[in-house]
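With one protein chain removed, the remaining protein chains of the complex are shown where they sit.
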Amino acid sequence: MTELSKVAVRKRQPLLLRRFATMTPLIRIASAVLLLIVLAAVLAPLIAPHDPTTPNALDSFGGPSGSHLLGADASGRDLLSRLIYGARLSLAGPAVVVLLMVPVGVLLALLAAWRGGITDGVISRVIDILFAFPGLILAIVAVAMFGAGFWAPVIALTVSYVPVLARVLRSVALKERNLPYVAALQVQGVSAIRIAVRHLIPNLLPMITVQAGVAFGYAMLDLAAISYLGLGLQPPTADWGVMVSEGQSSVIEGFPQESLYAAVMVLVTVVCINLIGGWFAERHDISEADL
Amino acid sequence: MTLAWAGFLGRKVGVLVVTLLIASLAIFLCLYLAPGDPATVIAGGTKPNPAVLAHIRLEYHLDDPWWQQYLRWLKGVVTGDMGTSFVYHTSVASLLRARAFSTALLVMYAGAIIVGVGVAAGVMSSLRGRFARTIINVATTIAMGAPTFVVAVVLITIFSTGLSWFPIYGSGSGLLGRLDHLTLPAIALSLSFLAYVASITRAAVDEEKSAEHVDTARSRGLRERLITRRHVLRNAAAPILTVSGISVAGLFSGTAVAEQAFGVQGLGSLLVDAAAKKDLAVVQMISLLMVAAFVIVNVLVDTINAVLDPRLTMERGRA
Partner (left out) sequence: MRNIRNTTTVRLAALAVAAAVGLTACGAGSSGSTIKKSALRTTTPAGTQSVAAVTWGLPDGEPTSIDPILVGASSEMTVSSNMCENLLALQPDFSVEPGLATSANWSHGGKTLTLDIHPGVKFWDGKPLTADDVVYSLQRTANPKTGSYYTDAFAHVTSIAKTGPLQVTLSLDAPDYQLRNALAGATGNVVEKAYAEKQGKKFGTVAGGLMCTGPYKFVSWKSGDSITMVANHDYWNGTPKVEKITFRFLGDVSTLTSALRAGTIDGAYDLPIAAAVALSKSKVGTIYRGPSTSSLSFGPTSTTGPGADPRVRTALDLAIDKQALIKSVLRGLGTIQRTFTAPLAWSGDPAAATYRAAYDALPADDTPNLTEARKLVKEAGAEGKTLVMVIPAGSTTETQAATLVQAAAKKIGITIKLRTLQPTPFSALFYSPQARSGTDFVLTIGYQEVPGPLYYAPEFATKDGLYNWSGYQNDQVTKLLNAARSTTDPEVSAKNFNQAQTIFNSARLQVTLAGLDSLLYLKKGLTGAPASVAYYSSPWALHLGGTGK
């Protein structure tokens, strides 16, 4: 294939149904599960059987029953409802991280790839330094600075993930930038921004999507861990990480349900994201080495 | 030592030192600029007394210009005086000394599991039959999505009721006692990295299996096992090593969760405790240590890779 036709092929998106049909059964299941979880999060007030914050002393530690399908926690709050509402916060955090990380990462990568020279040098050095900070450590330092809560860890993780995205996109962007069609467009007098927006970014989209998926998964794990450590969202908020930590003292009393169910939710969500991300990467010829 | 090697190591060490200096400045500034008054934290949670606070500001040099405070801290780090804890009022160095061994042991234990079990699983899944491959694949997919705290809770559930093969709390004493107590934390810490290493190993061995030089060896009639050991593993070693190195480096930050979950008194749990209590002196020091550990391990991995493939010493910076 010539360079131009490669570009042309990549820009054409296959229909959603066609895409679904090319998925293997496993990926279909993963997509369905993930969709269910997202729907649960969005529709929580409509589908949760109980209010997640209403305690009921009489139901404390109840097993599965008619009114509490998955049982109740130490305060008698319905576990199913808490898991459903928990999906909201547990998905919101990583979503915010990805939403913040992508524009910044793309911008830095394009700046570095396009301008080259000193700009590229500075940006690359900054990226290298940031690489030395594991996300969890940055988040813990942010909490020490600003106190526990939702935002400090989220911003810290964004700062930690941007370099990864920027570095990967930078090398892809460099390759793109050096393709003949870009020089052709420049000669025609097309502005840099126009080239970036109309040509470079669309061709970076598959890589961006894959990286966003990877980052979402990691962010979910890291944020849940931070809530588990008591440094993120606080009890009695219904969030999966918080539920694992809140329920841990009950494990030893013989009631592992709260912790285990929430932990399984985190696990299932991340595994689904990983599976779908891997399938997507294969489809778009992005090998493991590029990640 | 050849000139290329000297240049290589010199570059690596140079970058290491610069990275650490910049990291230390970044950490210091972050905590210096944090809202809140350290003097109040040091005074403890009681009625603040202006005389006491003034005395604290003097003793901890809190009113000096920031670059002076930074340089004083840096000098202290190099000479061994790491400051005084805001909460425990003893030297940070003594707090760290008491806990460093547990964390170091935990990281080494987890590292051994990652490399040992991970590589073995990867090799097995690549070379053995279809069934083994499938089981290991499923296990690794699930394990890669299992964060430390999830594994920890599952392990605690299993071992707190019924089975009691391993203690689920505490640090233990004596080397064997410590290892006994660190087994479950090490498993929780290593599981997801282990899965990642296994999958990379499998991919690398897969690739090498069908590579040219192996076919050549096979056609010369060499036994399968010898081929595996000498050719396939040797050349697959590089990506496996890189991934293992990155995983091990990431272990240091994971100790925060593993130690907290199992009640191990280590640097990770101290970091979490200090962050919650705003004991900036301790947070500063441990963050710096973890960053340093991460960077040093990466340099070591690069060096080992270069030993295996001397062509890497010629590399002139990144592409």
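Per-chain residue numbering starts at 1, and chain names A and B are given in the order in which the chains are listed.
FYI, a contact is a pair of C-beta atoms (placed from the backbone, for glycine too) under 8 Å apart; a residue touches a chain by one contact, two chains touch by 3 or more.
Everything numeric in this text was worked out from a predicted model, so none of it was measured.
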Fill in: Left-out chain, listing which of the shown chains it touches
A, B
Worksheet entry | Of B:Gln69, B:Thr141, B:Thr242 or B:Thr303, the one touching the omitted chain in the full complex | B:Thr141
Worksheet entry | Given B:Ile22, B:Val41, B:Leu74 or B:Leu127, the one touching the chain that is not displayed | B:Val41
Discussion item. Can you say which of A:Ile37, A:Ile84, A:Ala148 or A:Val244 touches the chain missing from this structure?
Written reply: A:Ala148
Worksheet item: In terms of residues, what is the contact footprint of the unshown chain on chain A?
Response: 24-27, 29, 53-55, 57-64, 71, 74-77, 147-148, 214, 230, 234-236, 246, 248-257, 260-261, 264, 268, 274-275, 277-279, 281-282, 288, 291
Response to the item:
Hidden partner sits against chain B at residues 40-41, 43-49, 51-52, 55, 87-91, 94-95, 97-99, 134-135, 137-138, 140-142, 144, 156-157, 160-161, 167-171, 199, 260, 262-263, 265, 270, 273, 276-278
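As a convention for this text, only the chains that are shown with their structure count from here on.
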Worksheet item: When the C-alpha atoms of chain A and chain B are each averaged to a single point, how far apart are the two points in Å?
Response: 23
Worksheet, complete the sentence: The residues of chain B that touch chain A in their complex are 19, 22-23, 26-27, 30-31, 33-35, 141-142, 144-150, 153-154, 156-157, 160-161, 200, 203, 249-250, 252-254, 256-257, 260-261, 271-272, 274-276, 278-280, 283, 287, 290-291, 294-295, 318-319
Worksheet, complete the sentence: Per the touch rule above, chain A residues touching chain B in the complex are 124, 128-129, 132-137, 140-146, 148, 171, 217, 221-222, 224-225, 228-231, 241, 244-245, 248, 251-252, 254, 256, 259-260, 263-264, 266-271, 273-275, 288
